[in-house]
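With one protein chain removed, the remaining protein chains of the complex are shown where they sit.
Chains here go by letter, A and B, matching the order in which they are written, and residues are numbered from 1 within each.
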Amino acid sequence: MDFDGLIPQLLNLFASAMLILAFAMLSQRRILRLIHLFTLQGLSVVGATLVVAWVTGQHHLYFSAALTLLLKAILIPWLLHKLIDRLNVRWDIETLLNIPTMMLVGIVLVIIAFNLAGPISQLSGSIARGTLGIALACVLLSFMMMITRAKAIPQVIGFLAMENALFFAATAATYGMPMVVELGIALDVLVGILILGVFMFQIREQFDSLDIRHLEKLKED
Amino acid sequence: MNALFVLYASPLLGTLVLALFGHRPVGRNINVGFSLISFAAAAVLTVQIVEHGPLHAFDRQFFIDPLNVFLVALTALVGLTTALFSRPYMRVEEDHGRMTPGRMRLYHSLYQLFVFTMLLALTTNNLGILWVAMEAATLATVLLVSIYRTPASLEAAWKYFILCGVGIAQALFGTILLYLAASRVLGAGIDALLWTQLDQVKTALNPGIMSLAFVFLLLGYGTKVGLVPVHNWLPDAHAEGPTPISAVLSGLLLNVALYAVLRCKVLTDGALQSRFAGDLLVGFGLLSVVTAAFFLFRQKDVKRMFAYSSIEHMGLMTFAFGLGGPVANFAGLLHMTVHSLVKSAIFFAVGHAAQKAGTQIMDDIRGLLRSNPVVGWGLMAGTLAILGMPPFGVFASEFLILTTAMQQLPWATPLLLLALGVAFAAVFSRVHPMVFGNTELKRLPHPPAIVPVFVHLALGLMLGFYIPSYLTAWYEQAAKLIGG
Partner (left out) sequence: MSWTAWLSQILAIVLALALAPLLMGWINQCRAWLQGRRAPGIGQPYRLLHKLFHKESVIAEAASPFFRAAPYVVFGCMALACGIVPTLSTELPLSPAADAIALVGLFAVARVFISLAAMDSGTAFGSLGARREMFIGFLAEPALLAVFFTASLISQSTALTSIVENLAHKEFAIYPSLAFAGIAFCCVSFAENARVPVDNPATHLELTMIHEALILEYSGRHLALIEWAAALKLFAYSCLGIALFCPWGIAEAEDPLALLVALPALFGKMAAGGAVLALIETLSAKMRIFRVPEFLATAFLLAVIGMLVHFLLGV
């Protein structure tokens, strides 16, 4: 069996898993499952990073994979679970668009992303050519998830999913950013999620709800 | 080198010290003290650069060249004057019960952290670190915007966080693409993100990747510049945060974000050898100027109105840098300086006025000249300056931008003139009754800090009819750096 040929395919598999999870998150109605999906997405990033590390033999990528595992697959999901327990929010998520529409818009986004990344993927001589397009598609899908959700926590998860996709893009397309930068990004993400947590408590204290639609008073008039 | 070290150490140390003592009355003075040290370091650094030329430090990870040193000096100056302004301002807020000692500690500590991230973003040579610093600046200011914990301020902060978070994520994608392009030329590793290295090989960077990267970088950092259509966070964050924060957001953060865009534009221009990046900037700039000018009319809140004025001016600068060429770049840099100075002065004056009236609604603020003539004249002078009245510096820079536009993009000139006219009518008609007119309000218990207002206005005035020769040389060098 051609083992070397299989490794890039494994990367493609993880990339596809990212894409499928992005769609699953887009169509998900329950917060708890959303967090599970997010965790799975984190694990896909870890898997992809490990594959790239193994193929290219870059040791700092193992470190980066460990960091991602710790942050994206363990720490942040744990924090999110804590958060929804403390805030007692397990309700169904309300979306601003109905889900089939979102799916259709999503597929248009995927086509756009693939088209944009197509010419570049041809140039990058990396082991996985198509992954950049998938990463871009995931970024756009997470972006859409953020703007179509009415509640605070799904928006945050959308934000984090976008970060995941970016991390994936960095690993798959460029074999990882320099370590200093990656550490900086990880730190920013961590601080960001902590601030968001604080924020959500403040919002709930003020509005008795985490519905973002309360946050539409500041309008132009 | 030593001055650079002090420049980083002072705000960072300030963050820690104020995290411990920021709630005491002495915290206000400590804040001023650390800002003063930063300013002194920046001044020394500026003198060094003027004398000895560009400087690299810490294994080339940090560098100072004519472009960023003037922004470093400006940042440190506005950081200092804002700290001075916030002393009496925050005391009044405490008296009004809007600030508790705990919040004061948070405020002081994060203020220094914010200044640190600004300085870091300006001086780093590494485009990855630049991104990290910009994100950190968002994180530091987001809690400052929501510090009053009112529903409106929470809403503003949430919008700020989400919008800028999304924006900055796009910038990260752009940075990744940039690194992809760079690593094909420079090889993998940290050197491939160093701006000075990239600048040397910019013609070899792949044009396809670079154009996509620039689109993402412009969208990302452009969100923080406040370019239309990704500007929505800006008026809310300016209006709902404490006034000193509005002043530094307008005076510093927007500049630094624009600076990041400029650095990326230089690389993109080199790689593409076309006007692609410039045209994008011109388009976004023009859209921002026109949209913001018309939004100015609909504002009731004074800080919101001046926030829209910031969008307008940032758009004007973006437009100028998009035009390119020595004159337009010179004008853009000059406008950047003068706008920072004048806009923060206006926010200082507005802060006092709003504090005295107990509201930010313009219809309820009247007769500043009677109750506090100095602040009244300050606001009037600042407003005239920002609207581009001669002899203030804004007039000079706007004049230069308009004349360049006439030569290069004749069709854009009427649009710009229209926008500037609309802005003038909108702002002046609102500020006039606020300054003149009658009131029965009493004076505030703590005398306002007048010095920062007039220092800024005096500098803005000076730049209007006399730019010192070393400053001119400096601007010209910087303009050349960004492709003049």
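Here is the rule we go by: contacts are C-beta pairs under 8 Å (C-beta built on N, C-alpha and C of every residue); 3 or more make two chains touch, one makes a residue touch a chain.
These numbers come from a predicted model, not from an experiment.
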| item | value |
| --- | --- |
| Among shown chains, those touching the left-out chain | A |
| Hidden-chain contact residue, picked from the options A:L32, A:L96 or A:I111 | A:I111 |
| Candidates A:M103, A:A150 or A:V191 - the one touching the absent chain | A:M103 |
| Missing-chain contacts mapped onto subunit A | 1-2, 5-6, 9-10, 12-13, 15-16, 19-20, 23, 27, 99-100, 103-104, 106-107, 110-111, 114, 118, 121, 129-130, 133-134 |
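One rule holds in what follows: only the chains that are shown with their structure count from here on.
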| item | value |
| --- | --- |
| Contacting residues of subunit B [partner subunit A, same complex] | 126, 128-129, 131-132, 135-136, 139, 142-143, 146, 149-152, 154-159, 161-162, 165-166, 169-170, 172-173, 175-177, 179-180, 183-184, 188-190, 192-193, 206, 208-209, 212, 235-236, 239-240, 295, 298, 300 |
| Parts of subunit A lying in touch with subunit B, wherever the complex brings them together | 58, 116, 119-120, 123-125, 132, 136, 139, 143, 146, 152, 155, 159, 162-163, 166, 169-170, 173-175, 177-181, 184-185, 187-188, 191-192, 195-196, 198-199, 202-203, 205-207, 212, 214-218, 220-221 |
